[in-house]
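The other protein chains are all here in position, but one chain of the complex has been omitted.
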Amino acid sequence: MAQRVADSERGARRIRAPRFAMALPAWIWFVFFFTLPVLWIVYYSFGYKPDIFHPIATDKLSFDTYHEAFSSTFLHVFSQTLQISILGTALCFLIGFPFAYWLATRVAPRWRGLLLGLVVVPFFVNFLVRTIGWFILLSPNGPVSSLLQRSGIRSEPLHLLETRGAVQLGVVYNYLALMILPLFVTLDRLDPAMREASKDLGASRWKTFRQVTLPLSAPGIVAGLLLVFIPLTGDYITALVLGGAKGNMAGVMVASQFTIAQNWALGAAQAVILIAMIMGTVAVFAVIALAIRTIARANRKITLPPIVEETA
Amino acid sequence: MSEPDEGLKILASPESAQRISRRAFMSGSVVVAVAGGSILLSACSSSSSAAGAASSGAASPTLEDQLAFLHWAAYDDPKLFKKFTQEFGPATSIDTYASNEEAITKLVAAAGSSGYDIVVPTGPYIPQMVANNLLQELDLSKIPNFKNLETVFANQPWDPGNKHSVCKDWGTVGWIVDKSQISRPINTWNDFIDVAMNEASGNFSLLDAQNEVMGVYFWANGIDWTTTDQADLDAYEAWTLQMAPHVKKFESYPGYQFASGNYALSHVWNGDARQGFNSFKDPSRYSWGMGAPKTELWMDNWTIVQGAPHPEAAYAFINFILDPANSLQDLAFHGYNTGITGVKEAAQAAGYPFLDMIFFSDAQLATMQAQEINAAFDREVQIFLKMKAAAGG
Partner (left out) sequence: MSALEAPAKRRRRDLVDVTLRVWGIVVYAFLFLPILVIVAYSFNNGRAMLVWSGIGLDGYRTGITDPTIQDAVKTSIVAASGTALIATVLGSFAGIALARRKGKWTVLFLALVFLILVTPEIVDAIALLIWYVRIGGPFGPNATIPAVSYGMLRLWAGHSLFATAVVTLIVRARLLGLEETLEEAAADLYAPPARRFRQITLPLMFPAVLAGALLAFALSLDDTIISSFVSVAGASPWPVYVFSAVRNVLRPEIASVSTLLLMLTLIAIASVALVLRRTGQSGGDVAKTMTVGG
């Protein structure tokens, strides 16, 4: 029997493709349609705009365009974008975590799948159409405004549309599911026995939550934060539809260099800055999170007294 | 092989210990296969989508089956497109833009591969478009209805001899104000700016076109808007940064939006304003004002894109739209003067409303000025984009 096994293995070993062979088509696809185009954009960011009708020239490469991109007005948009996206991510977490916790711990297991699916259903409506839904809701003659006016809470039409607040609301709405899903998955996987054990050891509910549930769900939290923060910062549509002039976000600014100004060098430079800003913020928060974890761990350290030998 | 005698060990994890149904797998594969097949079928049939090409009348046998427009929005009566398709055959499709810069960017970026046949640029942009090989030369013999155009609207300075363009319509710019929110009369651009920064602050819109915004400043300050003087441009830039925080939105088609109460004051083109008025339940609540003391005279033109895949259909359409009856129908829809001989009298005879927003007196015409694309253009565009960035509060 061992001989037969060895024979078939030898046969299989005759032609041995490299380990990554099956991933090669995807790799080529990615490189050709992602890596190369994006590298091309980075290359363009060192060019300049020669005249009105030519969007880019790369005979003279320099950092001049970056100087222009770092001008105060444009930087202001980047900082505002960061504010909206950090606040938006935080709001998504504050709204999504209790919801995911409820779904994972308080709902009977046989209903969880269905209710989770229900969360996702709104997100099968087109992103743009969902945002239009908010456009209608928030418009001065829309249902919310009429309701507020008729019930006497407000005396004049609602002016929430075309403001930064509308964009904040819109992005929280559009990315909430991306926070709920990974949080639910992690919380769902948590063994309830852990929480029960903690309570059996006398910990209060809050302490259990803080020292058992929260740390154990850390991977899901991290995934949710990343899944929301990253696309939110580059958001283009929500800002365009709901923001008006006030809701200018970096994505819109980058796009308008390409769609209106025809200045590909400047647009490319701003795009590179946008990506750098996203990665930079993630790195900063990763460092902070690691620091918090180290401190928390140090606090929780138990130093056992030296073992005293008991005789007899 | 170790331990062959230990009985059958359950090696599968609980989830996968279920029945791995061969049928389910097959049905899944069928779905994928059907999807794959439908791709090829749909891709094959997408090119033969001529809508009821019962071409009655004098249709040239060489017309293609499609016609692709890169066009402003709500700029032609959709019924006319249907009529064109019924009479001539080609099915029409429209992709829109909100400013000339956008249209040019799309064509330049595509470098001849955009797939559009007709684009409708404003006059002053045409010379550069021609210089950069974006437009085809026109064969006017294929447009016999060209003779219907009043001679004063042909042979414009930006396109002598109509080598690349034919007048579609012309118009001007001004404002709509919601009188229930703004009681002050607005007679000039200075009034407009003043109201915008005060009563209407945060509740007004500017056109999403850099040349129009530029016009507001220069006309209000009595400066020729074709200036290339850097001091003038610096002053313009300073003004935009002052104005930016008060702007609610950069909006090129605010006419309809007034009906939902989105703005108290809007910078608007006359035809779009008229379309808004046609939709208002109570038109007396609003008022339209033409820009004063000076304002713009712009002319939009039919042009054929270089590399257009369906040129014969394009010629057929341009000829079709220059027919007096069709032109009148279009005018009633978009509200701009199409320049066809006798169209004003026909409109009056047909009793269309709000004609004062379409046809202007000679005195009014004298205050209108055309734009010029010059060396200041790039800077003006960047000032506009900076204004948008600053408007973010």
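For reference, chains read A and B in written order, and residue numbers begin at 1 within each chain.
Everything below uses one rule, namely that contacts are C-beta pairs under 8 Å (C-beta built on N, C-alpha and C of every residue); 3 or more make two chains touch, one makes a residue touch a chain.
Note that the structure is predicted; figures quoted are calculated from it, not measured.
The missing chain, though absent from the display, is touched by one residue of B:271, B:307 or B:339; that residue is B:307.
Contact residues of chain A toward the unshown chain are 4-5, 8, 12, 19-23, 25-27, 29-31, 33-38, 40-41, 44, 95-96, 98-99, 101-103, 106, 109-110, 112-114, 116-122, 124-137, 139, 141-143, 173, 176-177, 181-182, 184-186, 188-189, 205, 230-231, 233-237, 240-241, 251, 254-255, 258, 264, 267-268, 271, 274-275, 278-279. As for the chain not pictured, it touches chain B at residues 1, 11-13, 15-16, 18-25, 27-28, 32, 35-36, 38-40, 42-44, 46-47, 49, 51, 66, 68, 70, 73-74, 91, 93-96, 98, 109-117, 252-253, 256-257, 259-260, 279, 307, 309.
Keep this in mind: only the chains that are shown with their structure count from here on.
Averaged C-alpha coordinates give centres for chain A and chain B that are 35 Å from one another. Put simply, chain A touches chain B in their complex at residues 1-2, 5, 49, 51-55, 71, 73-74, 76-77, 80, 139-142, 157, 159, 161-162, 164, 244-249, 253, 256-263.
Considering their complex, residues 1, 99, 101-102, 104-106, 108-109, 128-129, 131-132, 202-203, 210, 241, 244, 247-251, 259-262, 373, 377-378, 381-382, 384-386, 388-393 of chain B touch chain A.
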